[in-house]
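In this view, the complex is presented without one of its protein chains, the others remaining in place.
Showing chain A:
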């Protein structure tokens, strides 16, 4: 069997860059831009996309509609990819989407133990905790202790199912609809849906909270 030849490279090229992280990035950016390999305006466009346009409000719209519309919910649970695409949420890091629904007997929680896979079109760029060694290492082995650190305690009767995102399938958790929300419209419901509730490390907010 061939060996991974990169392991024979003992002098990693990255060590040739300045050690300070901000200076390293600037050095690469400058080099690539001078050669015409990246366009600075494209970088600004990428940053603006993920800083201001794509974030957890997208996923919250999906969850609120699932709460409000039984047909939408059924279609979402059957095959989420085309359903969320119809709302305009598709593309990079959201090519294949599955929605998993929390119930009284099952709580779902998402992690990527090997890297940081996350449904970008629905939730944006993952928060620091999702990418941390502590979350990646512990979420699969002791999800209840992890949940407690997020302020969530589940009864023993509720099974926890942790989804380790090891392929290009991205998972969206549909949290339980809070009590006292009967008759609320989709936009008001969406305000109760937190980012963490769609990863499964939180619950949706109550209307009075």
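A few notes on this one:
Throughout what follows, a contact is a pair of C-beta atoms (placed from the backbone, for glycine too) under 8 Å apart; a residue touches a chain by one contact, two chains touch by 3 or more; residues count from 1.
Simple rule for what comes next: contacts and distances are computed from a predicted model.
Set against the options "Asp23/Gls24 family envelope stress response protein", "ABC transporter permease subunit", "Nitrile hydratase subunit beta" or "Quinol:cytochrome c oxidoreductase membrane protein", the UniProt name belonging to the omitted chain is "Nitrile hydratase subunit beta". From the options A:4, A:71 or A:179, the residue with contact to the chain not on display is A:4. The omitted chain makes contact with just one of the residues A:22, A:104 or A:209: A:22. Touching the omitted chain from chain A are residues 1-4, 6-7, 12-14, 16-17, 21-22, 24-29, 31-32, 34-39, 41-47, 49-51, 55, 90-96, 111, 113-116, 124-125, 127-129, 131-138, 140-146, 149-151, 156-169, 194-196, 201.
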